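The complex appears here without one of its protein chains, the remainder shown in place.
Order of writing sets the labels: A and B. Residues in every chain begin at 1.
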Amino acid sequence: MGAFVDLMRRSRPARVGALIAPAMLIIGIFMVLPLGLMAYVSILERGINGGVQWGVHTVEAYVAFLFEENLLGELSVNPDYIRIFARSFILSFVTMAICLTIGFPAAFYMALQPEKYRNLLIFLVTIPFWTNLLVRNYAWILMLRSNGLLNEALLGLGLIEEPIELLYTNVAITIGLVYSFLPFMVLPIYASLEKLDLRLVEAAFDLGANKRRAFLRVVVPLAMPGIAAGCILVFIPSLGAFVTPELLGGSKSMMIGNLIQSQFGAARNWPLGAALAFALLAIVLLAMMVYLMRFRRPPSAG
Amino acid sequence: MRDGSVAAIDVRNLTKVFGSGSQEVRALEDVSLAIARNEFFTLLGPSGCGKTTLLRLIAGFEQPSAGQILLEGYDIVRLPPFKRPVNTVFQSYALFPHMTVAQNIGFGLEMQGWDKPRIATRVGEMLELVQMGSLGDRRPTQLSGGQQQRVALARALANQPKVLLLDEPLSALDFKLRKEMQIELKRLQRETGITFVFVTHDQEEALTMSDRVAVMSDGEVQQAGSPEQIYERPVNRFVADFIGETNFLQAEVESEGERYRLPGGAVLSGQDPHRHAAGERVTLALRPERVELEAAGAEGLTGAVERIVYFGTDTLYFVAIAGADLDAPFQARVQNRDGSKAQFSVGERVGIRVAPDAVQVLVD
Partner (left out) sequence: MMAKRTRNPLWRFTGVPQGAAFFFAYLYLPIFVLIFFSFNENRQATIWTGFSLDWYGEVLRNDDILAAAGNSLIVATTATLIATFAALVAALGMARSRFRGQDAVNAVIAFPLIIPEIVTAVATLLFFVIVGIQLGLTTVIIAHTVFCIPFAYLPIRARLEGMDKAIPEAAADLYANEVQTFRRITLPLLWPGILSGAMLSFIISLDTFTITYFVAGPGATTLPVYIFGMIRIGITPEVNAISALMLVVSILFVSLSFAVGRMRR
């Protein structure tokens, strides 16, 4: 013990190591290690009653993603999973686009406010992030169902004759995803606009640009890092969404998250679930890497 | 080391290297210094020359790469900062924001195990000493910059350290407050009799406040001495250039330690601590205020007035000296004793009369 204390006092690396060890060990053992294990499980043979067969390696899970085997043992392309992946990508992309459309004006507005209001506005933007995702998505059930607020409003305005089916559709999922991840778009754009020197915009006016041009030629390009960060921060969690499609989507609008979950529930196909999760992880990390390489390097290198 | 007693601080061959490989920074290079007891000693030098590093080594916040630091004769290098009888006044003051002024001042005493009544008495005395008598219960954030400065001083002095280290303590203050605090610091140093090691890059501050000054550059001490020695007898071009304004003249030694011939033919007599031999080429330093201008004669240093800058108390003449190989025009600063009327006009030929003893021979 005395020797330990002495070591801590004398050696800076030893001290730093001891201090960061708990966090590193917790995350290492209960997150990094499980991710590795998951990758391994994805190449194991599926167990008869769920679970896996240890030591029996196969790429079946990855094959099963693309092909299905009929009773005669012939492989044919299975469009089901591909369709779910495609739907996830499309919905995430649409979500990202809508978030950008709604989020940019909001961020720009916030950046133009006096300092004392700005902090309050940021706080208002962040609050939903800290509230329960499940509950927030549940709130949209109340909004979207046939006698919900949205239908009532549309009926009241005379825009529709009878309630439209919103709930359990791709539209509902998109609305829910936008709602879930919108703050992630606004905050980074705001951060880059807030740093923006407004005299640059004045310079654009001074050089004869009208507002539209000043906006498109000066404000938007300078906010580009924020826009990129926002897009990635919305796209990634949308792609892995589970709660929103589970609550607001129907059985015909599954996303990757639900597909993965079902492999651990009803389908009892762990290797496939692990493979799907691993594929999702790979896509996410790839997107992150592309983003980091494109936007975090000095411009000269890119 | 004056009066033969042991020095308060004796730094021997101190070297400090930060980083390694391509990122290596040699912040201090073989520095040796002796600082006497009760001395107001100033480290002066341009940014990055290693002043802060030297103070931090003495305080114990950094470990030297090589060399010794003796405090009253004892090597303190192996002691952690909290065991060194040395205290620091930080540039940012570093007052503890969660404690009152009185708690800040008493912190060091508390850590040394003083009992509460004694701490209270000493804190009271210190508050008086820095003229903050009634503010003991305030938080540091409720004080002005000058007041925070005084608390930082009181907090350090309360421990009656053998040496007080001050790293640019006045740099955050505005001009007027700064002048006030300069006087205040001198008074505190006299009253407490504590050795002060003071860092600044303001040469005027260094010259007016210090008993002795060490001029540093690139991690080395260029010259240490009294303000007069530093100003009047700079040993090298860096010191002469860094402190005040100086004319540099190239010359050839005509006779060792006495006479120096300029390219134009004029001959100046000067001091040479380095005893350059006859025939050697040397640089002479000559302060602008140590010369007088007169109507051009046949002999001596002469030139043509190029430009005149009026300063109120004095006037600066820029003079082109024929034949002299100068980087910049020769400057002569003439006091305006008889009002503002310029004595010479641009283009006029003038003679430059050099006061005896004004010329200093430098090593480059």
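Everything below uses one rule, namely that a residue touches a chain if its C-beta (ideal position, glycine included) is under 8 Å from a C-beta of that chain, and two chains touch if they have at least 3 such contacts.
Predicted model only: the values in this text are computed from it and were never measured.
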Candidate in contact with the missing chain, chosen from A:I84, A:V186 or A:C231: A:V186
Option touching the unshown chain, where A:V135, A:L157 or A:A266 are the choices: A:V135
Touch residues of chain A, complete complex, unshown partner: 9, 12-13, 15-20, 22-24, 26-28, 30-35, 37-38, 41, 51, 102-106, 108-110, 112-115, 123-128, 130-136, 138-143, 145, 147-149, 179, 182-183, 186, 198, 202, 205, 211, 215, 236-237, 239-243, 247, 256-257, 260-261, 264, 270, 273-274, 277-278, 280-281, 284, 288
Where the missing chain touches chain B, by residue: 59-61, 80-83, 86-88, 90-92, 94-98, 107-108, 111-112, 141, 155-156, 159
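Basically, only the chains that are shown with their structure count from here on.
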Distance from the mean Cα position of chain B to that of chain A, given in whole angstrom: 60
